[in-house]
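Reviewing the structure listed below.
Apart from one protein chain that is not included, each protein chain of the complex appears where it belongs.
Which chain is which? They are A, B, C and D, in the order written, and residues in each are numbered from 1.
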Amino acid sequence: MSTATGTTTGLVDRLYAAFDSPRRQMLLMVAIVVVMAVLPMLMGRYATTIMTNALLYVVLALGLNIVVGYAGLLDLGYAAFFAVGAYSIGILTVQFDWNFWLAIPPALVAACMAGVIIGGPTLRLRSDYLAIVTLGFGEIVRFSARNLEITGRASGLSNIPEPNFFGYVINSYVDFYYVFLLLAVIAVIASHRLYHSRLGRAWLYVRHDEDAAEAMGINRVRVKLAAYVTGSVFGAVGGIFFSVNLGAISPESFSFEQSVLILMAVILGGMGKIPGVILGAFIIILGPELLRELGELRLLLFAVVMLLIMLLRPSGIWPERRH
Amino acid sequence: MTEPVLRVEQVESFYGKIQALRGIDIEVAPGQIIAVLGSNGAGKTTTLKTISGLVRAQVGRIHFDGEDITRLPPHEIARKGVVHVPEGRHILKGLSVQENLELGSFTVRDPAVRRERMADVFERFPILSERRHQDGSLLSGGEQQMLALGRALMHGPRVLLLDEPSMGLAPKLVTQTMRIVKQLNEAGTTILLVEQNVRLALKIAHYAYVLENGEIHNQGKASALAEDESIVQAYLGA
Amino acid sequence: MLLNLEQVTLRFAGNTVLDKVDFGVEANTLASLIGPNGAGKTSLFNSITGFYRPQEGRIEFAGERVLRRKPHKVTQLGIARTFQNVRLFREMSVMENVMAGMHCRTRAGAFGAVLRTPGQRAEERYIAEVAHDCMRFVGVDEYADRLATNLAYGYQRLVEIARALATQPRLILLDEPAAGLNATEKASLIELIRRIRDERGIAVLLIEHDMGLVMQVSERINVLDYGRIIANGNAEEIKNNPRVIEAYLGQEDEEMVL
Amino acid sequence: MPAFETFLQAIVNGLVLGSFYALIALGYTMIFGVIKLLNFAHGDVYMVGAFVGFGVLSLISGVVGAGWFGLGIAILVSMIAVGCLGVIIQRVAYQPMLSAPRLSILITALAVSLVLQNSALSLTDGKYTAFRTDLGFGGFEFGRLFISHQAVVLVAIAGLLMIALELFVSRTMYGRAMRAVSIDKDMCRLLGINVSRVVAITFLIGSGLAAAAGTMAGAYYGSIWYFMGFLIGLKAFTAAVIGGIGSITGAMLGGLILGLLESFGTLVPWIGSEWKDVFTFSILILVLVFKPTGLLGKSEVERM
Partner (left out) sequence: QDDAIVIGVQVPTTGSEATYGQDMYNAAELAAEEINADGGLLGRQIELINGDSACDPQQSVNAAGNLVSRDVLGIVGGYCSGATMPTLKTYGDEGLPFVITASNSTQLIPANPGNAFMINSTGADQSKKAAEFFESQGIERLAVIDQGDSYSQDLADLTVERWEAMGHEVVTRETVNKGEQDFSAVVSNVRSSGAEAVFWTAYYADGGLMIRQLRQGGFRGMIAVGDGSNSPQLFEIAGGAAEGVFAFSNPTAEFLPAAADFIDDYEAEYGQSPGPYAPLNYDGLKLLAWAMETAGTTDSAAVIDVLESTDGQSWLTGPISFTDENTLARSNFIILEGEDGAWTFFEN
């Protein structure tokens, strides 16, 4: 029994090892991006829309990965940051007639502030307590969106104008596919650079041993806060473009289930590992779509598949492996 | 020599792919103190873990009282009376001294026996009685060591596996602990003792094994090893 | 005095762990802190480095008040430490471990990292340089790329020291650095401690139960018992101090009973 | 209705709701205690408990009726059956994950949750199932304060179960072993404790309590459906944390406090029921900011 699973995991790991050198990883990435860039010409609208959605999740999952995977903070309310980005744009463009591009900086600032507000007082908490606080925060944001006039209450905001990029109106589904492809590429590069930086290492130190990190002169609250805020910027960017892509946003899009879905992408794929997280995002979005024909049973089957994946690869499909 | 209570035969153990033991043979005669010596990473701790079942022997056999215990899970080995006091004491954090001791007698059904043993432990280690309601993990190093020993005694062990009981103790306490170990032995408990403090260990042990790189490098009467120039060189330093 | 403690008192739930401790370390010296188990030695380290917050007293370092400062602030001021039970970042490489020490001496943030500014890149090079230097100094540079957890215990202790050195301290606190080391390793540790002072000009304060080592390296020994300083002086004085023998060392002939 | 009666009514309402929260929170806390898992499937175990209780009652109501006696049997059978289900879940989905990174097991828990939910969904077509009993709508009326007989009996049953659990944990060796297992599994093994049996017993009891709550809730509210465990599971999780996760008494206290908070939350004039959950979660966050380990959670003293 052990030999059977042993050889399969061995194979997979050898495959990963083949892509362990930075050069090859780079090549792989470039190849993937090139393929992705021509894909809309081969795919129909439906497939393109789903891929757009998957790319959005890549951005969100990479953002959450900074919080959960790098800094080791369990966040069950990540959709809140996504919501802050989306609603900031919605409110500024719909209620105040701002230009989309002008609305982006305030949206990012709002997300950072949200990160500080929730992070500031609670980062001293242990992981499990932090989980419930973030969950609560996510729900507070959602309920507020549901109850406030300015967010359009339960119906949300609609008629969010399409962005105009130097005279070119970004509106077709193909346009948005490329927008999200670009965002995903930026997110990957940013994640990669952050990981290999002073701040990135500090996140790992704090995740591994807070006290030892502190004894090294690392301000753990500041470092965790930085993770929160960076993660919230990723989330907000996702939300900003999500809102203009859909043209309408409502509180249901930012539910606890949404947060959980993003978290699943991160952990299923492999916490802390960029290719793993990307893989996770694709599985989470494409999986249920591929099973769509099964109707009612599709989520059941999807859940079983997920369970099996985790049982076979407990650290995720492509985990962060260090040697 | 009488029939050994514990016999380790040709045991090999691994951590994943790393081999820690490469064919170990140890015999423990009843009523003796057997010292296991060796430098850092030699495999002393692994030997004890393999006996108590925390690490599974991939090759070889372990017999206790003539019965093969190689494949038994740790809690059943413990039930048979082989009690392992691990490196680092492992006091149960958040539980009081008394609760720690009580859990030592988890396998003891008779409450009267438990009470008797508790009284015995408190008599042996009065400081534990004094601190009985305090969180065990907040005791100082020496006190924790006594608690760990006391907890093992609650069990009524036939063989005690002690892993570096003097680690981190003040010089005075080191002597004291060794004395307790010797007393326990004199009261009838068989002891397998792993120690860095080679000089003291050889003083109280009857017989000793020297491990190097997962193998038995040397063995013999403790008094004889204490005289052996090469041993003195390697483990006693100056 | 580089480090100076006055009347430091620390209590836990009515249990007085440090009782009006007065104590000091001169710049550029080698000092030790010894005492029975539970005397409060580690607690004293924790109080100096900000992990514990004594209720009373004063702690000053190079003229700055350090009492009740956050641990990372204390490190920034120039006090580094190791832990009684090794606390490396186990799943990270030795190099990364040592780089951790440089965190408080550098400043690049998220923007620098994402944009790879020239300043950030220069800083990364500087961090790597210092880390290599510290690893060479303690003699673990050949393991730079190994995971800390895969190192032999003795080397792990050395990495911890290298990491502490990388914070560029003026005082380094070592908590039982020799525990679990064999004779040869102890000998080279003694050498290293001396070099830290001689070559780097860093004062060392060390907790140890190994009297051989303590007597060999310390210029000044302080003895703590039940949270009070009961003696201080040089090796000879301490060795013969009846209170210290009574509380800590024990009679040589006690061993005879065995 | 005069203010005082409103106040009393809110207490009564809060106690009923709080009892359900507490029963579920207990399982959360116990399971967290032994394997450090936030068992997201726990709310769905409660749901399954409701359906099993309903099934049993439908089967036996022809013989014994659907009164208190029948319901009692349904609760008992559901507790046992679902308790065993809990053990099976633990063995299949959690046991193999114990040596994996801590968050991985969270995902298997979520997967189990989805499996339970969607199985129930397929079996019931997503419809609400009416849970009929003969318990009647009677109650005690004091002025305009109304306390239904059902509420009284259910709170009493919940109370008894909690007392029994408390006694088990604090008085028996197994209870003590449960706490020990949560601290250091290997050490427990060396002490002769069969760790995997202790974990199994914990799941048995935790899931059993959830099943009792599920069946009782089904009878009390009158209908059950596949998604009923989701929200209450989150609330129970919240309750467990407010009380201090890992603490049994904390879970009970947390459950009752949350129940009361929610029932008073809608009373506060400038809050209104649409802000009720914002109110509750804000209080939760405040509690944790000032008492970072929950009300009764032990603060972790680190020795360094």
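Quick note on the criterion: a residue touches a chain if its C-beta (ideal position, glycine included) is under 8 Å from a C-beta of that chain, and two chains touch if they have at least 3 such contacts.
For clarity, every value in this text was computed on a predicted model and none was experimentally measured.
Under the touch definition stated at the start, the shown chains contacted by the missing one in the entire complex are A, D. Think of the hidden chain as still there; on chain D it touches residues 1, 5-6, 9-10, 13, 16-17, 20, 125-128, 130, 132, 137, 141, 144, 146, 148, 217, 221-223, 225, 227-228, 230-232, 262-267, 272-274, 276-277. Mapped onto chain A, the interface with the missing chain covers residues 44-50, 53, 146-147, 152-156, 158-159, 171-173, 246-250, 252-253, 289, 292, 295-296, 298-299.
In the analysis below, only the chains that are shown with their structure count from here on.
Separation between the centroids of chain B and chain D, computed from CA atoms only, is 43 Å. Taking the mean of the C-alpha atoms as each chain's centre, chain C and chain D sit 48 Å apart. Inter-chain spacing, taken between the CA centroids of chain A and chain D, is 32 Å. For chain C, residues touching at least two other chains, in rising order: 12, 51, 83-84. Among the residues of chain A, those in touch with two or more other chains are 211. For chain C in complex with chain A, the touching residues are 49, 51, 70-72, 75-76, 80-81, 83, 87-93, 96, 99-101, 103-106, 108-110, 112-114, 116, 120, 123-124, 127, 147, 163, 167. Those residues of chain A that touch chain C in the complex are listed here as 189-190, 193-194, 196-202, 204-205, 208-209, 211-220, 226, 229-230, 322-323.
Those residues of chain B that touch chain C in the shared complex are 39-41, 88, 138-143, 167-176, 178-179, 182, 196, 200, 203-204, 234-238.
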